Structures are given as structure tokens and as C-alpha cells.
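What follows is a single structure, written as C-alpha cells, with notes after it.
Some chains have been omitted; the remaining ones sit where they do in the full complex.
Chains: A and B, in written order; residue numbering restarts at 1 for each.
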Amino acid sequence: MMTADHLSALIVKLREERPLVHNMTNVVVTNFTANGLLALGASPVMAYAREEVADMARIAGALVLNLGTLSAELVESMMIAGQAANKHGVPVLLDPVGAGATPYRTISAQRILQEVDVSLIRGNAAEIAHLIGEDHTIKGVDAGDTKLGDERRALAVRAAKKLNTVVVVTGSEDVITDGQSGNMVRGGHPLLTQVTGTGCLLTSVLGAFVAVEKDRLLAGTAGLGFYGAAALRGAERTENQGVGSFQIAFLDELSRLNPVSLAGNVSIREFVI
Amino acid sequence: MMTADHLSALIVKLREERPLVHNMTNVVVTNFTANGLLALGASPVMAYAREEVADMARIAGALVLNLGTLSAELVESMMIAGQAANKHGVPVLLDPVGAGATPYRTISAQRILQEVDVSLIRGNAAEIAHLIGEDHTIKGVDAGDTKLGDERRALAVRAAKKLNTVVVVTGSEDVITDGQSGNMVRGGHPLLTQVTGTGCLLTSVLGAFVAVEKDRLLAGTAGLGFYGAAALRGAERTENQGVGSFQIAFLDELSRLNPVSLAGNVSIREFVI
């Protein structure tokens, strides 16, 4: 049974252990990802060269593969890093940015999934759907009504079963599941969609939590919860100022998270299939 | 006849359509460009790999080629993307960052202009001059006196005629022209020159406007006007705080633009050759 105390304890553990998160991410979000992880209390590192990624992944607490700006060389490096992580028991997270937008992204994501054992995948509904060969059929403004939440949850469960891993589908309400059970996490703020890289950073944040807690559902739920709480607080502090101020306030709030941050800011509902 | 109403209506249209702007830009400004486009209300995407740029350019509302940190591979990818955009009627914008600073940049810019049909080019006076084989002879502190404005306008007209496209030359007063007529747009703020990537982001912003309005002079004038208004407002809000605060306030103001933002903040003068 996952309790609020279990979740809240993880932010303390993360800051004590300061896990090294090896990010192989896209060129748009590298700075924001590093600053977000530092604010959270983790230790970010970026390394891309085939000559060194195995050495770096081996000593990391988690490896994050983000497909936002792929190249042939980068895919090869990701394979090397992913397999080194697998060999040394380092969890690997996948963020299939833009899967479905071009065939190359979908194919590259699927190739990584075939050759690397991935511990957790995070994407929006369209990305996760394309990853398992479904058309993305969720319609509407993605405004979080019950029907959309139900569809997102069903999609996450299908993906988790098919890909045999933990899947996170983010939206107005986030889903995390291993295909058997999981959690719906409601937090965050629509302003997150107006700052680039907030999804990418979230995947790296989930990596930091997975690095300090082996139960991936527990770690992932904590990550989603704390991230959502920071966003909500940042949005409240900067209401009507604009998206630049929100971005900075969000980083501030990541650095100010503490064991009581979840209370009153995030709602979590368990589900069992 | 271009009226204030025509210009002001475009910010509403842009936010309704949320055009996808495919940026192939330099590594310094990717994050700022994406955040600026999101703040404006457009949908940014970055993609660089030869394996996918044609697929991405085809579905975009505009393609922006920025030469700030070139490589041989990137130039090849830009050719592929540019030709795909041409084939599918997607407007292509060129930002010849640093043309003239090294021969490689000048040659690459000219090569792109030979092989890709470019809808709009934006640069400062030195960059545009080098693009058409002129030495950059505009002297002085670029402080916006009448003589400098006249020289900048004449340069833009020569470039537009020679390159047979719409040319924007930015400075203390911006010029946009198709070689026959055009506008002088006075707005903005000198603080823009103290934040990296404000020129690059402007080119991408012009891409977003061109994506929703086929009349390039109208679209470009609106883009220059709204951009200048946001900068002026951001500078007023952060007077004497420093350039970090200005950068954030400018993003804020981009997200707060509305149909009355031009009034009182920007002056536009039409000219005919």
C-alpha cells in the first residue's frame, strides 16, 4: 500500500543521495533539464559521444533517452549507453518526443525498445499511441474531463502490457501504470504546456526518483506528484505575469520542495485493472 | 492598403491557428526560440536529421533556416528541408547569422539561396550586405538617425531586388521590403541587443506570421510591430533591473500581446520606391 508518507519521504531521500542522472536529450531542453534537476536536488550530466556514453551510463543512477532532436549518430550512442546501463543494472527511461510526427522518430523509438530494456516510458497520449502502433484517436481540447482521463488510462495500460514496462501518459491528469495497477495523479497547471521542455524535464525528474527508489510505481508517482505541486505553486505565484515569469517561478518551486509539498496540491487515485 | 486593423487582426489569427514553425536553428538559441514561439502562441518544432527534415518541413506552416552554428551535415539537411518545403508550398525564411564573419557562412548562405526558394530573409545590415556581395559600409553607433535609416532602407531594397524576395533589415528602425514598396517599423528597445538570440527569435516569429498570412509584407510588418511592442513593454517593466530580468519580462510580454498592443508602442511608415 502506497501512502502519502512513502511518497513524501522520497524527496528527502533524493536530496540526500543526489543521484547522478545521465541525460541524452534534445538540444532544445538541455539547459532547462540540467537546471531543473539541480533545483530538485539531483546531479545532472549530459554525455553523447559513443566514446564515453557507456562509461557515464555505468556510473549513473538513471539514464534518460530523449528523442527530441535525433540523428543517426545519437541513436547509435543511445544504443551503446542503454546496453551499458542494462548490463550494470542502471534504470533506463525513454521519452519518445514526437513519435508519430515523422516516421524516423517512430522507427527510432521502436528500435531502442527492441534493443534496450527500458524501465519507464513517459509521453503524451499521441506519442504513446504511436509507440504501440495505434492511431492517436483521443480528441478534444485535452481538458481533463472524465472521458479523456479514462481513455488515457486505458491507453497507458495497453502500452504497459504490450511493452512490458511502466508507462506514464501525461495530460491534464497523469496516469502511471505497470499494466496491472497504477495511479491517476492530478496536479500541475496548464502553463506547463507553454514552456518548452517541461515534458522532457519531467522524464528526467522521474529518472531521479527511480534512481533512489526501486518500486517504479512508487517512484514515478512521487515524481509526478512533486513536479505537479511545484508547477501549481509556481503558477499561483506568477498569475497573470506571463510565461517567462512562470518558468522561473517553477524552477524556484522545484528547489523549494519539501515533504509537505504534496499536501493540498496534488490528488492521487489508485486503480487496479 | 495596409491598416492598423489588418495588422492587429493577425495576432488573433495566429493564436487561433497555432502554426507549426519548423526551426533549423543554432545551438545557442534553440530554447529561447521555442519558448518565444510558445509565448507568442505558435507551435515550435526543431528537427535536424536528414532522415526526417523533409517529413517535418512538409507538415509545417513555415520553415526557418538559421545559420548561427553551421556544420556540413546541417547545411545538407537544410537543403533537403528547404526543397521539401518548396515542393509543398511551405514558406521558407532565412536568417544568415554572421554572414561575412567567416567565408564559410557567406558561402553557405549563398548556396542555400541558389537551391532553395526563400520567402523572406532577415538580418542586420552587415549580414544582408555580405549576402549580396557588398562590403558593409554603414558606420556609426547604429543609433537610428535618419541617415542610417535611409541607408538601411536602400540596402534592403537592393537586396530584395537582387535576391527577388522579401528582405527585412533590422536595427534601431526596421525595414521590410519586396523591392518595390515596404515599411519602416520603429519599436523595440536597445536592450534587445543585450540578450542573445533576439534576432534569431524574431526571424522565427516572422515565420509564424507568414504561416498565417500570405501577404508577406503585411505578415512581416505585423511580426516586426508586435515583436517591438513586446520588447518595449518588457523594457519599461524592468527598467534598471538588468538584462536577466528584461529577458524574462520580454517572454512575458510576448505571451500577453493582444490586438491593441501596437497602439502607442510602434510607429509604421510606408514607402514606395
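As a working rule, a contact is a pair of C-beta atoms (placed from the backbone, for glycine too) under 8 Å apart; a residue touches a chain by one contact, two chains touch by 3 or more.
Small disclaimer: the values here were computed from a predicted structure and weren't measured.
A.B. asks: Hey, this file places 2 copies; any idea how many the whole complex holds?
C.D. replies: This complex, considered in full, is made up of 3 identical copies.
Assume only the chains that are shown with their structure count from here on.
A.B. asks: Using mean CA coordinates as chain centres, what's the gap between chain A and chain B in Å?
C.D. replies: The mean C-alpha positions of chain A and chain B differ by 34 Å.
A.B. asks: Sort out for me which residues of chain A touch chain B in the complex.
C.D. replies: Residues 26-32, 68-72, 98, 101-105, 194-197, 241-245, 247-248 of chain A touch chain B in their complex.
A.B. asks: Show me the residue ranges of chain B that touch chain A in the complex, using the header's touch definition.
C.D. replies: Going by the criterion above, the answer is residues 27, 30-31, 34-35, 38-39, 44-49, 51-52, 55-56, 59, 73, 247-256.
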